[in-house]
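Only one protein chain is missing; all other protein chains are in place.
Order of writing sets the chain letters: A and B. Residues in each chain are counted from 1.
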Amino acid sequence: MSSSKKIRVLMAKPGLDGHDRGVKIVARALRDAGMEVIYTGLRQTPEMVVRAAIDEGVHCIGLSILSGAHNALFPKIMELLKAEGADDILVTGGGIIPEDDIPDLKKAGISEIFGPGTPLDDIVEYIKANVKL
Amino acid sequence: MSVAELIEGVLNQKRRYLARLISLIENEDIRALEALSQLYKHTGKGHIIGVTGPPGSGKSSLVTKLTAEFRKRSKTIGIVCVDPSSPFTGGALLGDRIRMQEHSLDDEVYVRSMGTRGHLGGLARATSDAVRAIDAFGKDIIFVETVGTGQSEVEVIDVAHTVIVTDVPGSGDDIQAIKAGIMEIADIFVVNKSDLAGADKKVTEINAMLDIDPRERAWRPPVVLTNARTGDGIPELVDNILAHLEHLKESGLLQKKGLQRSRDELHELMKYKLTKELSQKLQGKPEYEKAIKMIAKRKQDPYTVAEQLIAEFLFSETR
Partner (left out) sequence: MGDNKTLPAAVKRWDENTVAKTIGRFPERQETFLTISGLPVNRLYTPLDTKDLDYEKDLGFPGEYPFTRNIQPTGYRGRLWTMRQYSGFATAKESNERFQFLLDQGQTGLSVAFDLPTQIGYDSDHPLALGEVGKVGVAIDSLADMEVLFDGIPLDKVSTSMTINSDAVVLLAMYIAVAEKQGVPMDKLRGTIQGDILKEYVARGTYIFPLGPSMRLITDTFKFCSEKMPLWNTISISGYHIRESGSTSVQEVAFTLANGIAYVQAAIDVGLNVDVFASRLSFFFGSHSDFLEEICKFRAARRLWARIMRERFKAKKDSSCRMRFHTQTAGCTLTAQQPDNNIVRVTLQALQAVLGGTQSLHTNSRDEALSLPTEESVQIALRTQQIIGFESGVGDTVDPLAGSYYIESLTNEIENKAMEYIQKIDEMGGAPAAIEKGYIQREIHDAAYSFQKSIDSNERIVVGVNKFQVDEEHKFDYLRVNPESERKQIEQLETLRKTRNDGKVQTALKDLRQGAEGDTNLVPLILEAVKVYATLGEICGVLRDVFGEYKAADL
C-alpha cells in the first residue's frame, strides 16, 4: 500500500480497569480497516493518555472503561486536551457507561459513546466519517 | 498550521508541533518539505542510534532501559519505532510504545510510532526525515527501532551513526539471520535476555564470527550482554555507544559518513524529483503512449526512446 493519509488512532485504557477484551477487539478492527492504531495497554493516567495522543499525532482517541470510573476520567482527559490545544482530536468512548451519564460526557467533549453489542463496523464507520484528517 | 508556525513551534520545543510535522512528513505533504528545508540548518547535533534485530529480541525494552540510563546522564531523548503495515489493508498495530511506559510523562522524552506503509528495508519512508525533525527539535539522542521482521533491515545504517544489532540466546537460526546481512552493519552487538540459558554461548559465537571477518576494521564491534528487564549490562552498553561515537569522531569517520550521507541524500532527492517531474510531464502525452506501443510491437527500442523522451521533455527549452 502506498503512502497516503492514514487515520491514526490511540486506543487507551485509563484508570485501573483491566477489562481489555473489548478494546483489543476494537483496535484490531480499526487496523483491519486500514488505520494505524496505537494501543497504550492498561493503567493509564489522563496525563499519559494525552501525552501519547499528542506525541503520536493521532486523529482520534478511543477510551475504553468498564469499571465505572468514566465520570472521573473522561472529563479530566478532555480538560487536559483543551489545555494542550489539542481538542481538535476526535474523542470516542466505549465500555459500560450508563445512559444517564452520556449527556454530561458529551458536554465535556466526548463525541460519541459505544456500548456493549455495538458492531465493529459501526465504530469503524463512525471514526472514518468524523475524524479531521 | 502554517509552515512558519510549524517551524517556530518545533524550534521552541513544542511537542505538538513536532508531532504535526512528522505527520506531514508521513503524508508527504508539501509543507513538510518546506519546513524541513528551513529546519535543516538546525540539524546535525543529535546522536542517532539504530536498533535492529529479530522480532521479540527486546529492542523496545532495550531502548527503554537505554533511555533511562541516558536520562541519568542528563541527555534528552527522541525515539522512533517502526512497525510493519499490513500489505493488504495498509493498517498497522503500533505496539512498541507499550514497552516505553516508564518514560511516558518525561518531558525530555519524545516517542513516535510509525507504520512502514509499504516501504521495505526495516524503516518507513518517512523515518529519516522524522529523525531529522526530532534532531531539529533538539533531542540529544535519537533512537530508531526497526520493524524487526528478521529480514535484512539494513537501511538503518543510512540513518544512524551507531547501529546496535540485538540477538537472544537460543536457536542457531538467528545466527544465520545475522550472517545474511545484518552482521555487516553492526557497530555493537547486544546479546539480550542474559537471564536465559545459552547467553554466554551466543556471545562466544558472535565473537567467533567477528574473528573470521576478513575486513580490516579500526572498530571491532563489541558484544555486550544485557538483560533489558532488569537493566543489567545497560550502563556498559551506554559506555560502548559513547565509545563508538568517540571513535567516529576521532577517526574522522563521522565527517566522512556525513559527507557520504549528504551525497547519497542529494542524489536520492534529485533522482526522486527528476522522476516525479518527468512522470508529470509525460502524463497522458500522446507521444508517450505512442512510443510505448511502438516498443511493444518491436518497431522501436526502449533505449533510444528513453533518450529521446528525456531530451525532449526534461531538457528541451521549448517545453
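As a convention for this text, contacts are C-beta pairs under 8 Å (C-beta built on N, C-alpha and C of every residue); 3 or more make two chains touch, one makes a residue touch a chain.
The model shown is predicted, which means the values in this text are computed figures rather than measured ones.
Engineer: Any idea which chains on screen the missing one touches?
Structural biologist: Hidden chain, whole complex, touched shown chains: A, B.
Engineer: With respect to the chain omitted from the figure, which of B:229, B:256, B:271 or B:290 is a touching residue?
Structural biologist: B:229
Engineer: Any idea which of B:20, B:47, B:99 or B:112 touches the chain not displayed?
Structural biologist: With B:20, B:47, B:99 or B:112 as choices, the missing chain is touched by B:99.
Engineer: Which positions on chain B touch the chain that was left off?
Structural biologist: Spelled out for chain B, the touching residues are 56, 61, 93, 95-96, 98-99, 101, 229-230.
Engineer: When the complex is taken as a whole, what residues of chain A touch the one chain not shown?
Structural biologist: 15-21, 24-25, 27-28, 39, 41-43, 45, 67-73, 76, 96, 98-100, 115-117, 119-121
Going forward, only the chains that are shown with their structure count from here on.
Engineer: Could you put a whole-Å number on the gap between the CA centroids of chain A and chain B?
Structural biologist: 30
Engineer: Mind pulling up the chain A residues that touch chain B in the complex?
Structural biologist: Listed in rising order, the residues are 1-6, 8, 27-28, 30-41, 45, 47-48, 51-52, 54-57, 84-86.
Engineer: Chain A touches which residues of chain B in the complex?
Structural biologist: The contact residues of chain B facing chain A are 15-16, 19-20, 22-23, 26-28, 85-87, 89-95, 97-98, 101, 104-105, 110-113, 115, 117-119, 125-126.
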